[in-house]
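Dropping the structure in here first, questions after.
Yeah, one chain of the complex is gone here, protein chain that is, but the others are all in their spots.
So that you can tell them apart, the chains are marked A and B in the order they are listed, and the count of residues begins at 1 in each.
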Amino acid sequence: MTDLIELDHVSRTFRVPGGTITAVDQVSLAIGEGEAMCIVGESGCGKTTTGRMLAGVLRPSSGSLRYEGQDVWRKKGKDLSAFRRAVQLVHQDPYASLNPTRTVFQTLAAPIYRHKKAKGTRDATNRVRHLLDVVGLTPPDDFLVKYPHQLSGGQRQRVAIARALTVDPRLIVADEAVSMVDVSIRISLLNLLLGLRSEMGVSIVLITHDLAVARYFAREGRIGVMYLGRVVELAPSEALVSDPAHPYSAALIAAIPEADPRITRTKGRVELKTAEVPSLLALPSGCSFHPRCPLAEPGLCDVRVPELLSLPGETAREVACHVAIRERRPAAELLA
Amino acid sequence: MTPILAVRDLSIDYRTRRGAVHAVRDVSFDIEKGETVAIIGESGSGKTTLAISLIGLSPRSATITKGQLLYTNERETVDLRTLPGDELRQFRWRECAMVFQSALNSFNPVISVWEQFADTGRAHRMTDTKAVHARAEELLELVRLDPNRVLRSYPHELSGGTKQRVLIALSLLLKPQLIILDEPTTALDILTQRSIIDLLGQLKKALGFSMIFISHDLSIAAELADRMITMYAGTVVERASVTDLFYRPRHPYSLGLLRAVPRVSGVIGSLASIPGSPPDLIRLPPGCTYAARCPLAIAACSDREPDLVPVDTPRHDARCIRWQTVAEQVGSADVAVAEKIGSA
Partner (left out) sequence: MTAVAIPRRGDALPAPVEAALDFLRLLSRRPSGLIGFIGIVFFLLLAFVAPIFVLAQENPSVTEIYQTPSLTHLLGTDNSGRDVLNLIVQGGKEILSVAILTSGITTLIAITLGSLAATLGGRFDAVLVALADVVLTLPQLIVLIVISALARPTNFVALAIVLSVLGWAGLMRQIRAQVLTLKERDYVEAARSLDLGLFHIIFREILPNMRSYIVIHFVQGMTGAIYAQVALIVLGLVPFTGNNWAKMLYLATTQGAFYFRDAFWFVLSPILAIILLQLSLVLFVNALEDIFNPRLRSS
């Protein structure tokens, strides 16, 4: 798989009352063509900021975003427009992602007309109908004249996805796109996104806080776990879920409540040293997880920031943990 | 044993411009002393309308058209609907307290946490400030918070998880028999969710109160509930023990819900969404309200709405005329539905 888009040592800082926070710190991530990837983490981990930088709507403070090998933020004019269209963002809130004063047809037709993807109204309408079919809003004619307030949350998300597809993107960044949708229809939206990948070769990056959703979505791809602005683990989904390499991933997986009484009431826990999450204004030295980490070793973990390195023997599994790398074993095994 | 709360045939309508929204229809269930019941439903299921009616906080636009809310303590049984305003206020928090969804909106942002406790105490005739303060400290320690720091703080200075703990402590102020929690872990991070769930489990064991959870999240039911109720389009579609509902559901909606939820452990299973959308609560379709989305629906399903009938396991009811078919699909083993019905 050739790299389609790449974040290279990207950081992003924000000024907040109280100082400057580093929401994303030296993150490097490469997405291949036709890849389905998930970025997971708790609030404040920087996943949304990372996703927005990938989508090109937020500029990195340092580092570069490369699309097809070229630095995006150095592009101008036609090249920049081409990039903008190649990467689309689907937002979290279905109630805010569509213009309430425009019908579904108007919303979808605007980019079609603008980028001359159709000749005349009839051609445009057919193209809109086709897109509505692709996203499962059938029969399409029922939806053309609807306003957003006449649609359910799930339907609105489908329209948002159709809108992203109007410009034939190569990558869709879905920022918590299923989090505000009813549980019973999340799977169908995820399947829709996966379908875009298998049928149209579109790469999808899904940002979510729900590890179960991530596991389902990325089951043929990778999951990246973020903590306080850094990627702490990047691995194929099943490997990460069954045998997490980073102690934070292990703690998350052990902590997730599951929809199965027997499993969830007998799950082993990973006890963390403290429940307090450090403020982004005062990050701990070295590995930012060390104050809470059961495997932390003073003199090692509080001194140097661990790099994201492959576990020996498994190039696909990368982890940013001094102890795991040194012991050459995933944290899950070390904690057991 | 008389249940501490018995809800009988409760029906609630909302007035809107387009007509009456039948938000809750003929809901009946019992809660025993010390029991935890989870009420699971999605948007439009009526679960929140039901929850706030249990504590008498329905807005003016909502009318309870029929039914009873029978609370029983050592002394007496009262029907909440018959209590006049002042008695209702006293009843609230003493017999039954509620922890609302989104801790953000439950706090008065301009007063400190201590003042919040004092206000609540004063509203319920606890005039001895020293006693209230001592109790507040006791409760905050019970929820693993530092009373000195928290009592002095203002809501915006506290994290989501901390606020949730404070709300739980506040709900215990008058030692109620029953606590109702509306989406207690939604909008919280995984690790914070875990700590709240563990806390609720510990408190329940230590203090012995009954709990009702309202949620769309099946996993919190799996963690803490003794019994579960699934709601759809305003009515109860299945009532069972938690293991029965997860391993032996008998209503197609419960089954559909279980198959639509991805898991972290175990096999991925063949997950599927439930097609379609919930019905319009103003003009309900004749017959079973789930029929339009139900893979097992037959013609008879649209004739009349099924009654809640007992099924093949004890204390287990389902509102479905084809529950036996569901039983055949799902079987009776003590195994998760996902593992029984094919894998991806």
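We adopt the following convention: contacts are C-beta pairs under 8 Å (C-beta built on N, C-alpha and C of every residue); 3 or more make two chains touch, one makes a residue touch a chain.
Every value quoted in this text rests on a predicted model; they were computed, and no experiment measured them.
A.B. asks: Among A:R85, A:R127, A:R262 or A:R329, single out the residue that touches the unshown chain.
C.D. replies: Residue touching the absent chain, from the options given: A:R85.
A.B. asks: Would you indicate which residue among A:H9, A:R59, A:R74 or A:H115 is in contact with the undisplayed chain?
C.D. replies: Only one of A:H9, A:R59, A:R74 or A:H115 touches the chain omitted from view, namely A:H115.
A.B. asks: Among B:L257, B:L281, B:I321 or B:V337, which residue is in contact with the omitted chain in the full complex?
C.D. replies: The single option touching the absent chain is B:L281.
A.B. asks: If the hidden chain were put back, which of A:S11, A:T48 or A:S97 would touch it?
C.D. replies: Answering carefully, the residue with contact to the hidden chain is A:S97.
A.B. asks: By the contact criterion defined above, which parts of chain A meet the unshown chain? Give residue numbers in ascending order.
C.D. replies: Touch set of chain A with respect to the missing chain: 55-57, 81, 84-85, 87-89, 91, 93, 96-102, 107, 110-111, 114-115, 150-153, 155, 160, 163-164, 166-167, 182.
Simple rule for what comes next: only the chains that are shown with their structure count from here on.
A.B. asks: CA centre of chain A versus CA centre of chain B: separation in Å?
C.D. replies: Chain centres of chain A and chain B, defined by C-alpha means, are spaced 32 Å apart.
A.B. asks: Can you list the chain A residues touching chain B in their complex?
C.D. replies: Residues of chain A touching chain B: 42-43, 152-154, 182-189, 191, 209-213, 215-216, 219, 241, 251-253, 255-265, 267, 269, 272, 275, 277.
A.B. asks: Can you list the residues on chain B that touch chain A in the complex?
C.D. replies: Going by the criterion above, the answer is residues 42-43, 159, 161, 185, 189-195, 197, 216-220, 222-223, 242-243, 246, 256-258, 260-266, 268, 271-275, 277, 334, 336, 344.
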